[in-house]
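Only one protein chain is missing from this complex, and each of the others stays in its spot.
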Amino acid sequence: MPPLFVDDVVGSFRIQQFESEISRALAENTFLTDDLLRQLMGVGEVDLLVGISSHGDASTTSHTLRAIERSFQQYFTRQRAVIVDVCGGGKDEGGAAAAGLSNVAEKNVRLAESASLRTVHRVTGDFSAPPSPGMALRTILAAADLLRARACAVVSPGTLNLAPDWIANLLRPVYQGKVDFVAPLYTRHKFQGLLARTLLYPMSRAIFGCRIRELYSDEWGFSGRLAAVCLNQDVWHEEPILTRPEAWMAISAISSDFRCCQVFLGQKLQSATGSGTNIVEVFRQTVGNLFWCIESHQSAWLDGERSKPGQTFGPDPELTSEPTDLNRHRIFEMFRSGVTELEPILSSILDLETHAEIKSIVSLEENKFKFASDLWVRTLYDFVASYHHTVINRDHLVQALVPLYRGVTFSFLVEHFDSSPAEMEAVSEGLCLEFERQKPYLKERWKAKVEVKS
Amino acid sequence: MRQTILLSLEQAYSNLVHMIADFLPRFLVMLIIIVLGLVVAFVLKYILRAVLGLTKLDRVSEEAGASRLLRIAHFPSMTGLLSRSIFWVTWFGFILIGLSVLGVAGLQGQISRLLQFLPEVLIGILILFLGLMTANFLSRTALLAAVNAGHPSPRILSWSIRFVIWILAISMTLEELGVARQTVISAFSIIFGALMLGLAIAFGFGGQDLARKSLERYLGNTTKDKDKEPQPL
Partner (left out) sequence: MARQGDNLWYKDAVIYQLHVRTFCDSNADGIGDFAGLTQRLDYLQDLGITAIWLLPFYPSPLRDDGYDITDYASVHPSYGSLEDFKTFLTAAHNRGIRIIIEMVLNHTSDQHPWFKEARSSRENPKRDWYVWSQTDTRYEGVRIIFVDTETSNWAWDPISKSYYWHRFFSHQPDLNFDNPAVLEALWEVMKFWLNLGVDGFRFDAIPYLVEREGTPCENLPETHAIIRDLRKRLDLAYPGRMLLAEANNWPVDIRAYFGDGDEFHAAFHFPLMPRMFMSVKLEDRKPIIDILEQTPEIPDNCQWCIFLRNHDELTLEMVTDIERDYMYDEYAMDTTMRINRGIRRRLAPMMDNDRRRIELLNGLLMSMPGTPIVYYGDEIGMGDNIYLGDRNGVRTPMQWNGETNAGFSTADPERLYSPVISNAVYGSQVINVDSQKRSEHSLLRWMKALIQLRNSFQVFGRGSIRFLNPSNHRVLAYVRQFGEETVLVVNNLSSSAQAVELDVRRFKGYIPIEMFGRNLFPRLGDLPYLLTLGPYQFYWFQLRQI
């Protein structure tokens, strides 16, 4: 019998949607396997939890495990601790199969050294294929919540020189109750991490008001309180969370008024399979991710204040300046050709004035080229606002930013090739202040009605 | 003679009256059907709008780029467009049914053919629309990928993809509408085959150097030159 009234139709559809949501919720709630739950039962309440979030080969993973165990031995001898190795059940780990208790017991690594007072548990996930970073983090957060861990950290086998004191530095401020989120700081080459320095950090600082340089890192620390809050958010099916959840976690902490800090770790050595050099992919995972976070947390920043300095533990991070071999000409050419070829797309994203300015600098000679900070900031804010209004497919929008970033990179390399690390820091700080200064422009664009550009 | 004329007039008048008497009820029924159709069309329009609102179709449409196309064409949003379409289609259908009730000779047959043709028209429009959307999306994807990879001719690549998909969409639309089916299929096959053969010949024989250089350039992009760009993270 077909429904006669609009309300009945809508009502029955709503019921179906609700039931579907329940089924989905139940299915989501069972993302923890029985075997994992059984292992967690055996662990009980812990003070410290360290999660290994990604898949490495046997040698890198065993190095990571050793570093964690040594950290517990040296710095946390009395604390109850557990290592959650999300990818530990994989074949190339040689891990035992999930079935049977003897295998569960074997998964527990007990330290042979008498320096450790307590059993250090190792809980292993048992995914048939390596889980996405988001699923891995979700598993770690769930374990932290179930085990009521006080201080947690996430590390990756991709960091080849992960040291016990690094892990301790990530855990200690949280364990001592000083903060809820700890971001790392590294020694960088002055031209390394330009994306973070020219876009990710200053933009997130200006928008969210908290100064965390390394939003996209492989290791960070957090409290059990923060873990519980993040775990209960309904974001785990979103693509940005599945690929790079760490920035979202930092931004969630900032937006929810959790205490954040940074801790200096040292120089990081990355494995070849770590964060890639495919710039488009990096943009998708970081810039796209950041834009998504800005969109999803808009209620937190639209009325926000200027950024405030946060706590930093350890010495200030250094910038090194060894000689590098960079093809600046090629970068410039890619910028120029990219802006030219993408003109129709850019015209639908950028404000008229911004676009005109960019077209004017494209025509400059290479030796006279300069991408001014204020133009770059305005460009980025145009992009973010267009992302919010979805003027084009969002993935395409993020990709369209790559040539412009290349222009900024070229300008940066040329201007600061001979600059000292201190001068570079001053420039970075200036850029951050420019982002903050132009924040009202972003708000205006954000709230504006969309104009159609043909 | 006068009586004959009067009789004829009387008969003609009577026939007219009968015709009108015979026509009026059908006319009234037609009006009723049309009015009823209007009401049903409105109801369906609002139901569809509510349903599509729950499925967040507008958001999906924005992301797919379809909403932009609609805005360029000064169409309403996807939800509005679909709900208005269903309104007009439904009402038009009822109008046609109403007209068929009139019983005008020859009209019923035409109306019947029109009703049979209507779904194909709608599907054809849908195919064309989807084709345009896909062409737009994929060409832009290719353009961006080519630009960011440093490909020498990104626009050619992008337009090629757009052109191919347009050809495909138009061919499919015409085939759906049944317009010169054989001609369209043959023409499409010839064009597409020729295009592929041409590309094969160009890259395989006549364009060895070009193919080699393109490959080198492509491979160079992925290894040597990428190393000379600073690591973003």
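Chains here go by letter, A and B, matching the order in which they are written, and residues are numbered from 1 within each.
The rule we apply is simple: a contact is a pair of C-beta atoms (placed from the backbone, for glycine too) under 8 Å apart; a residue touches a chain by one contact, two chains touch by 3 or more.
Every value quoted in this text rests on a predicted model; they were computed, and no experiment measured them.
Shown chains touched by the hidden one, complex as a whole: A. The chain omitted from view is touched by exactly one of A:Arg70, A:His121 or A:His297, namely A:His121. For the options A:Ser59, A:Thr77, A:Asn161 or A:Gln267, the residue in contact with the chain missing from this view is A:Thr77. Touch with the hidden chain on the side of chain A covers residues 38-39, 41-44, 77-78, 80, 100-102, 104-105, 107-108, 110, 114-119, 121.
The criterion applied here is as follows: only the chains that are shown with their structure count from here on.
Centre to centre, using the average C-alpha position, chain A and chain B are separated by 43 Å.
The touching residues of chain B, when paired with chain A in their complex, are 43, 46-47, 50-51, 54, 59, 62-65, 67-68, 71-72, 137, 140-141, 143-150, 154-155, 225-233.
Across the complex, chain B is touched by residues 6, 9-10, 13-14, 17, 191-196, 216, 275, 277-280, 282-283, 286, 324-327, 330-331, 333-334, 337-338, 341-342, 345, 348, 390-394, 396, 399-400, 402-403, 405, 409, 413, 452, 454 of chain A.
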